[in-house]
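One protein chain omitted, others in place.
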Amino acid sequence: MTALDVVFALFASTAAAGALLAVTSRHVVHAALWLVLALGSLAGVYLVLAAEVVALVQVLVYVGAVVVLVLFALMLTRAPIGVRADLDAAPGRRRVAAVAGLATSALIGGTLLAAIGSTAEVPAGDGTASALGSATFTGWVLPFELLSVLLLAALVAAIAISRGRDADTPGLDDLAPGGTADRADPGAGSAAPAPAAAPAPATPAAPSRAVGPDGTS
Amino acid sequence: MIHLAGPALLVAVLAGAGVYGVLARRNAVLVLIGAELLLAAAGVLFVLGTALPAGGLGSPGLLDPTISARPADPLVSGQVATIMLITIAAAEIGLALAVVLLLFRARATSDLTAVRELGEASPSYTDHPDAVTGGSLP
Amino acid sequence: MIATGHGEPLAAWFSVSSAGLAPVALPVLGLLVVLLLDALAPARWRAGRALRRAQDGVSLLALLGAGAAVVGLWRSPDLVAGGAVQAVCSWSAGSGQADPQCSFVVSELTLTLQALIVGAAVVSLLLALDGTGARDRVAHHVLFLAAVTGALALAGARDLVSLMVALELASLPAVGLVGLRRDAPGAQGALTFLYTAIVSLGLLALGAGMLLLATGSLYLRDISLALADAALPGPVRAVAALGVLLAVAGVGYKVSLAPFHLWTPDTYAGAPLPVAAFLSVVSKAAGLAAIVVLLGVGLWPVAAVWAPVVGALAVVTMTVGNVVALRQHVAVRLLAWSTVAQAGWVVLPLASLGDADSVAASAGRVGPVLAEPRGAVAASVGYLVAYVAAGLAAFAVVVVLARHVPAAEEHTLESYRGLARREPVAAAVLGFALLCLAGLPPGVMGLVGKLIALRPLVDGGAWVVAVAAALNVALGVAYYLRWTALLVATPRPVVGGPAVSDGAAGVPTWRVRPAEGLAIGAGALACVLLSVAPQLIAGLLPNGLL
Partner (left out) sequence: MTALAALLTIVLPATFAALGIAVSGRSPVWAREWGRTGALGCLVAALVEAHGVLTSGQQARIGLLGSADLGSVTVALDLRADQLSALVAVAVAVVALCVQVYSGGYLAPDQSVAPDQAGAPDQPGATDQPASAYAEAPTRYPAYAATVSLFTAAMMLVVHADDLLLLLIGWEVMGACSYLLVGHHSERASARAAAVKAFLVTRVGDLGVLIAVVVLLAGGGTTSISGLIAAADTLPDGTLTAATLLLLAGVAGKSAQFPLHTWLPDAMEGPTPVSALIHAATMVAAGVFLVARLLPLFAAADGALAVAAVIASITMLGAALAALAQDDLKRLLAWSTISQVAYMLAGVAVADSAGAADAAGAADAAAADLAAAGPGILHLLTHAAFKALLFLVAGCVTHLVGSTLFADMGGLRATHPALAGLLGLGLAALAGVPPLGGFWSKEAVLTAAERAAREGAGWPAWLVLGSGLLTALVTGMYAARAYALVALGPPRTAAMHAPDGEAATAHRLPASMIWPLWVLAVPTAVLGLVLLAPPDLLATTHVDPLTAFTGAILSLAGVGWALSAPRLGTADLALALPAGVRGFLRAGYRLDDVQHALVVRPYRALARLIGAGDRDVVDAYPRATVVATRWAGLGLRRLGNGMATSYVGWAVAGALVLGLAGVVLS
């Protein structure tokens, strides 16, 4: 039991507790904040494991960006502030989920612990920025470049999806190929999305239209 | 030097919590929190992998203390993988939130149980509607 | 191109072959040009169709360029000599490795898969061109090219990080494509797809982490060498096995293996039809590339662990797909479930690698043993080629009909009744494609594909799996035949449904656009060609995998 072990135990237990609270909290904003705690503590875990750069990225990207995004989304979707029971699935489903979660933990933990045994101790790795930079731009240059394309594509996709559709600008589907002259019902098929304030329909609305091919729905 | 069992346990707990979070939530945004935890578990595992000497758990140096530890992985594979994983997760969550917003705009809800008209149990896909009980599955 | 690294613990050198990466890089270039065109184009271009034409042209050119690069690489000296181009490699002085570690290798397998992906992508793009609105054209083309880039990169990826990133690159933009419909079904389809993709990424990453932990490397070659070492302790081997199978689970959703397949029908139904076509062929080819790279090229020394599981998965997948497809009455959903069933066939040959003898014979050997599972991988890829050709042809007809014929709006199979009288050419292509999928003559391609998929199993003695697969042939024939028979059936008098055609019977009231005609023609041509010369799909990968 070294000092590092103690520090690690602190961070790890905080992260684990934060994770458990984040998935069980019945308060949406709290859930997001518990996630911040869990991911922030993970940065500490990375530090103990001598992955300085990873810890930095974790703080910057996760705590700084991802959680903010989540909070924004919660606000934009008018998630109720306060304790709500309808965040979780039905009790039966939750039990199934708990069994699945426990099984996952047991399988992964059991296999890892069996392989690790009782004596294995690890030295601190080399997680300096210089080492990581060199590695990224030599051995890992291909995934790095692919990642840049991925980020660009995700950006384009997010913008394109969230741009919304104006009545006068045709979207992917309802622009009839080459014009509307040869279509039977150019406009009738494009059921405009329900306005944001409309209540959720009790039954799926017009499901048969939902399978409309491109061009009609 | 820290004991390996700690990080391993952390991985197991995070993965389990992530799986529970994904399956037990019905708010589309909260499901994403579970998914993030699952990815975080994988990140810890990667970093743990780099902390081991070359050859991983199977390397002789790890199990036999008399052999001096072999040099660490010069490509720092695990840490690079973690960073990339974090980046992918960020890209994914951005896209996911855009989709959730789109869903919210179209159906005024982000409750996954309320929007399932694409499913097989939806009456429009059954050849004999009376043979299938509608959409009231849990 | 060799650059020296920074010192002892770091990579001593690394090399990048720009020619080898050209097929992956060209779509990225096209994507950037499309974006730039949109940003910089003068206003008067925007008013007319010039900008759209330019964007279409650039996208097609980028894909064709990638195709040309693939053809060019096939002639490269390394490949002609039976080897492979090591496109992105590094060598670490301190790692004790004798060989360089490569994250991208251009081998015969890579090129075969890339050629298939490029071909399928070109046809998918042609199908999408006339369905894409003016404003979304940029987004569509950018996402399309990005997804194709990911698929192309998967074919050559040889380390788990590249595999992971490329797999996501092949998936995330596809989610965006599904969401481009921008309505509730589109959002649901995209969300279903995305959640499955994220959780699968989690599983894949956990699996990769386990493998890293067990073997100390993320390079497939090093991993397989480490796992082939008989001295590996049992518990560590268990970690590796768990890693391998979690990785399989993480990749399985991409090819729609049961039980990771449930997103497939919903997403296909929610997506714009051309995107569904893209998902069912290009995306599936990417998934198979990932599985083949992971299992066939990388982890086959531990095949004894995963082969029985993959065999079971394959049989379960094809059974589930066939059984549910029997009850489908909506064309797209039927195609979706049929792709599930076909996915089982695609991975089926890999199950033959579990033969204890071949694994025992290879244990402890290094180097060229990696060429060993050629037969099974070639069968998998061969079946995939046949499936992609038939799937494209079927989807092309469905897409074009749905776009032009109001009667096909509801998209049930019933709206295809008597199609042969109204649209003889389309019905002929669709019918032939369906027969190919079913594996019935004259769709010889499908029959041969099924035979070559079964062959490794029979050779390897995996009789149980082979017989189960053979029984599935009969099951699958049923729903393909049902659809095919509807094409030539007598039209029913209209009962409360839309009239079959506005004009006189047999006179089309619409004209096929050039891009659509090209797409249908290409699909039909591929089917006919491969049926007349089935040796093309049977004789793939003559020189091994590397």
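Here the chain labels run A, B and C in written order, and each chain numbers its own residues starting at 1.
Methods note: a residue touches a chain if its C-beta (ideal position, glycine included) is under 8 Å from a C-beta of that chain, and two chains touch if they have at least 3 such contacts.
None of the values given here were measured: they were computed from a predicted structure.
Enquirer: Give the labels of the shown chains that the missing chain contacts, considering the complete complex.
Expert: A, B, C
Enquirer: Which of C:Val16, C:Val123, C:Ala249 or C:Ala286 sits in contact with the chain that's absent?
Expert: Residue touching the chain left out of view: C:Ala249.
Enquirer: Quick one: which of C:Trp306, C:Trp345, C:Tyr383 or C:Trp510 touches the chain that's been left out?
Expert: The missing chain is touched by C:Trp306.
Enquirer: Considering the complete complex, identify which of B:Leu23, B:Leu57, B:Ile83 or B:Leu97 is in touch with the unshown chain.
Expert: Of all options in B:Leu23, B:Leu57, B:Ile83 or B:Leu97, contact with the hidden chain holds for B:Leu23.
Enquirer: Take the complete complex as the reference. Which residues in subunit A touch the chain that isn't displayed?
Expert: 89, 96-97, 100, 103-104, 107, 111
Enquirer: So which bits of subunit C touch the chain we can't see?
Expert: 188, 191-192, 195-196, 199-200, 203, 234, 237-238, 240-242, 244-246, 248-250, 252-253, 258-260, 262-263, 265-266, 302, 304-306, 308-309, 313, 320, 322-324, 326-327, 375, 378-379, 440-442, 444, 447-448, 451-452, 454-455, 458-459, 466, 470, 474-475, 478-479, 481-482, 485-486, 489-490, 532-535, 538-539
Enquirer: Taking the full complex into account, what residues of subunit B touch the chain not shown?
Expert: Those residues of subunit B that touch the unshown chain are 19, 22-23, 25-26, 31, 112-113, 115-122, 126-128, 130-132, 135, 137.
Just so we're on the same page, only the chains that are shown with their structure count from here on.
Enquirer: I'd like the Å distance between the centres of subunit A and subunit B, where a centre is the mean of that chain's Cα atoms.
Expert: Roughly 8 Å separates the two chain centres.
Enquirer: Please list all residues of subunit A that touch 2 or more other chains.
Expert: Answer for subunit A, listing residues that touch two or more other chains: 108, 112, 115, 117, 126, 131, 135, 138-140, 143, 147, 150, 154, 157-159, 161, 164, 193-194, 205, 208, 210-211.
Enquirer: Specify, in ascending order, the residues of subunit B that touch 2 or more different other chains.
Expert: 11, 15, 18, 22, 28, 32, 41, 43, 48, 50, 52-53, 57, 63, 72, 74-75, 77-78, 80, 84, 88-89, 91-92, 95, 98-100, 102, 106-107, 115-118, 124-125
Enquirer: Sort out for me which residues of subunit A touch subunit B in the complex.
Expert: Against subunit B, the touching part of subunit A is residues 2, 4-5, 8-9, 12, 15-16, 19-20, 22-23, 28, 31-32, 35, 38-39, 42, 45-46, 48-51, 53-54, 57-58, 61-62, 65-66, 69-70, 72-74, 76-79, 86-90, 92-94, 96-98, 100-102, 104-106, 108-109, 112-113, 115-127, 131-132, 135-136, 138-140, 143-144, 147, 150-151, 154-155, 157-159, 161-162, 164, 193-201, 203-205, 207-208, 210-211.
Enquirer: How about subunit A: which of its residues touch subunit C in the complex?
Expert: Checking each residue of subunit A against subunit C gives 107-108, 111-112, 114-115, 117, 126, 130-131, 134-135, 138-143, 146-147, 149-150, 152-154, 156-161, 164-165, 169-175, 177-178, 182-185, 189, 191, 193-194, 205, 208, 210-217.
Enquirer: Can you list the residues on subunit B that touch subunit C in the complex?
Expert: These residues of subunit B touch subunit C: 11, 15, 18, 22, 28, 31-32, 35, 38-39, 41-43, 45-46, 48-50, 52-59, 63, 70-75, 77-78, 80-81, 84-85, 88-89, 91-92, 95-96, 98-100, 102-103, 106-107, 112, 115-120, 124-127.
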